[in-house]
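A short worksheet on the structure shown next.
Of the protein chains in this complex, all but one are displayed in their positions.
Think of it as A and B in the order they're written, each chain with its own count starting at 1.
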Amino acid sequence: MAVPAGVARLLRSQDFRRLASCWAIGLVVDVMTGAAGSNTAPTAGLAADLGHPRVLVFLALGTVLWLGLTAYGRRREQVRARIQLVSTNASRLMAPPRVRYPALVGVLVLAILAPQLVNVLLPATKVFWQQVLVDDVGIFVLLAIGLNVVVGFAGLLDLGYIAFYAIGAYVSAYWTGALPVQPPFHLNPFWTFPMAVAAAIVAGVILGAPTLRLRGDYLAIVTLGFGEIIQIVARNLTSVTGGPQGVGYLKTRTVNGQSTVVARQLTVPHFSIHLLGINFDWTLDNVPYYYLLLVLAVGIIVAFRLLENSRVGRAWTAIREDEVAAEACGINTLKYKIMAFAIGASTSGFAGVLFASKNGFFDPPIFSVQLSILVLVFVIFGGMGSIVGVIVGTAVLQVLPQSLRHQFPQQDLFIYVGALLVVMMIFRPQGLIPSRRRSRELGLAEEGVGGADAMGAPGTAP
Amino acid sequence: MCFTQNFWSLLISGLANGFVYALIALGYTLVYGVLQLINFAHSEVFMSGGFGGLFVMDQLVGSRQPHGAASVLLLVVGTLGGAAAGGTVAFILERVAYRPLRRRNAPKLAYLISAIGASYFLFNIAGKEFGRQSANIPTPYTNGTLFHVFGAQVQTYYLVVAGVALVMMLLLDRLVASTRLGQGIRAVAQDADTASLMGVNINRVISQTFVIGGLLGGAAGFLYGLNSGVVFTMGFTPGLKAFTAAVLGGIGNIRGAMLGGLLLGVVESLGVSCIPFSWQDVIAFGILVLVLMVRPTGLLGERLGRSA
Partner (left out) sequence: MLESRVLKLAVPLAVGALALTACGGGSKGGTTAGSKPTYTIAYEGPLSGGNQQLGLNMKFAVQLAINQANAGTTFGTLPFKLAFTSEDDQGSATASPAAAQALIQNTSVVAVVGPAFSGATKAAEPYFSAANLATVSPSATAPGLAQSGWTNFFRVVADDNSQGPADATYVKKVLHGTSVYSIDDASSYAAGLAGTFDSAAQADGIAVTHKTVPGTTQCQAGTGNVQEYSAVAITVKTANPSAVFYAGYYCDFALLAKALRSAGYTGQLVSDDGSDDPHYVSQAGVSIATGTVISCACQETINSAGYQAFAPQFQALAGFAPGTYSAESYDATNAILSVMKGLGASVTRAAIVAGLHASGFSYAGISKTVQFQADGNYGGSAVYMYKVGSDGKINELGLISTLAG
């Protein structure tokens, strides 16, 4: 049966292919958001999603997408020009300092008032959302800012970032006496910051020195391995880290079959200040922790901003844009890469101390590769190289799943995360709020100039 | 020596594992050869092969116990089922996650991130659709000891794995060495630009390379699943180990991947009696880092472009 030539041409046309792709996307979203199957009924989920009338809704949405894309395609130049106009006008509007600084202050005020806003807007669930602000957004913002230095500023892919987080947490636990092996003297958690940061930097340098010479993709695997190794070590060295049962120090004496507790410290203590007349104890309450995090985060952000615009930051940019040229200009690329690694590691260790004190108890399974990847997603989504982007990205990606946690099963989270990564890389690799320099680099890379990251031996065309 | 006590048993079981690693490693190595890209999502291709084989065997074997020639036939069908599933997923992966990036000349970082995203998407959606509990593949043979070698028992499973793996590796070897497609793969691996000037359709070759890697990985998933069951998280560890094997043998080198896989399987097995199990992975990663630092081109060197 010969297919009429017209139909054949239609099926091969660009438009139809786009329509088919849009339908495929619609079906995938249908399955993603639909029913689950089980291993005794593997096709149950698919049958429920695709055999049900709901599939028509998604096909319709796909068609709408296609219409939008076709319209955009026809009018692409006009749309782009209009966006460009708005964006340039907005930039011009925001450029003068008399607008910029108040805006900055405004954002800061918003951040300071966030817990109060939560109290006012969500009184019934305020404790939960304050916890989200601290545990999910606050600590992860710190992590993301640190990883941003490694991935965004220096262009290195680090898949084992949580290893330094773990090191920071365990060092803090050690010096506050919460591990089976006791320190010579107990420290206030504030004093464990320098210890943890130092340990993380040492670990970062030990990991980085031999491996940063490697090609980018090998570096990724090695950092992944390092992340796994730290988790395994934490789990195996039971006498030092508490092993799989987590941190906690418990000394018992057994007399005639009855054991009594002699000494006990089951959790890492909360922060406290008893100095120069200031007496304040942090407790399980989230709000004081939030403000502590805010102060520390602002300090770190300011420091990194200065770093970005300094000689070191320029060296990183040079390495990112063209490593060979950077070497030729006399930049010691290895030294700057190790520096980026160490700075990222120190931030991670810093966040680890905060996590240890806030949560009190933790165990090895927390420090998984999955967590490292999650932080990477925040950086990528927000915009690698852009501090602001990374903060917004983290906030959005942490708050959204928590608000939707009754609508969507929590275990489906990574389906969306994975899809998000792929989509971001294809359509907007510069991220949500990109750094202008990075966008330019990516644009240039697409035209064949430079590599836009410190990944490959330059000149290797993929 | 710590492993002399059970040497032959450990060696043989290690070889069986090694064959599975080798099949997966071939997928990594092929893709790396033509794209200089680590296909992180290859572990999910392996997983889908496991599921493909599972579904085929569920339908064909169910709760029966086939023998003899029926067993062999069913094994072949199962392998094909797994391979087909793997190949399909690899094909879609290349089209959706990598080709758009190639079209825009995206930087390396983008490929890696896209691969990670694809990997997470695939295994989580498999978990959602096919359940999160491990499922046994109904084996088309009865597993028992067939014969003994130096006192070590050789189970039916070992022979199955060795047989299937050897056949597939031979076919691959012939394909890359003698066919036009193989020539195309070697050409693209050696120098993509020149190859396209010589008339090789780069896109088609890359796509086909992915599919071939997917066929091998999918078959490996089926073989692995026969012994260990199929579950949505099954790809992570074997994938990572197989990548280590590919690097060990020389990434981009087909014979290297085979050698690396077998070597890793044996070393891992013998090492079990020397090192406490909980430290195994540390040793494995340590070896990886060492190899990468001391001899990054691997045992057999890197080039796929040279004779395969």
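Keep this in mind: a contact is a pair of C-beta atoms (placed from the backbone, for glycine too) under 8 Å apart; a residue touches a chain by one contact, two chains touch by 3 or more.
These figures come from a predicted structure and were not determined experimentally.
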item: Contact with the hidden chain (one of A:24, A:47, A:67 or A:103); value: A:103
item: Contact partner of the left-out chain, one of A:43, A:78, A:310 or A:411; value: A:411
item: Sole contact to the chain not displayed, among B:59, B:143 or B:178; value: B:143
item: Touch with the omitted chain, as defined above, among A:23, A:66 or A:129; value: A:129
item: Contact set of chain B toward the excluded chain (per top definition); value: 5-6, 9-10, 13-14, 16-17, 20, 132-136, 143, 145, 153, 155, 157, 227-229, 231, 233-234, 236-238, 241, 265, 268-269, 272-273, 276-278, 280-281
item: Residues in chain A touching the chain absent from view; value: 87, 90-91, 93-94, 100, 103-104, 106-107, 110, 114, 117-118, 121-122, 124-129, 131-132, 135, 228, 231-232, 235-236, 238, 243-246, 248, 250, 252, 259, 261, 264, 266-267, 283-284, 359-363, 365-366, 368, 388, 392, 395-396, 399-400, 402-407, 409-411, 432-433, 436
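The criterion applied here is as follows: only the chains that are shown with their structure count from here on.
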item: Centroid distance [mean C-alpha coordinates] between chain B and chain A, Å; value: 30
item: Of chain B, residues touching chain A in the complex; value: 35-38, 51, 55, 96-97, 100-102, 104-114, 116-122, 124-125, 127-135, 192-193, 240, 243, 247, 276, 278-279, 281-282, 285-286, 288-289, 292-293, 296
item: Complex interface listing, chain A residues touching chain B; value: 31-32, 36-42, 45-46, 151, 155, 157, 159, 210-211, 214-218, 220-222, 224-226, 228-229, 232-233, 235-236, 373, 376-377, 380, 411-412, 414-415, 417-422, 424-426, 429, 442, 445-448, 451-453, 455-456, 460-462
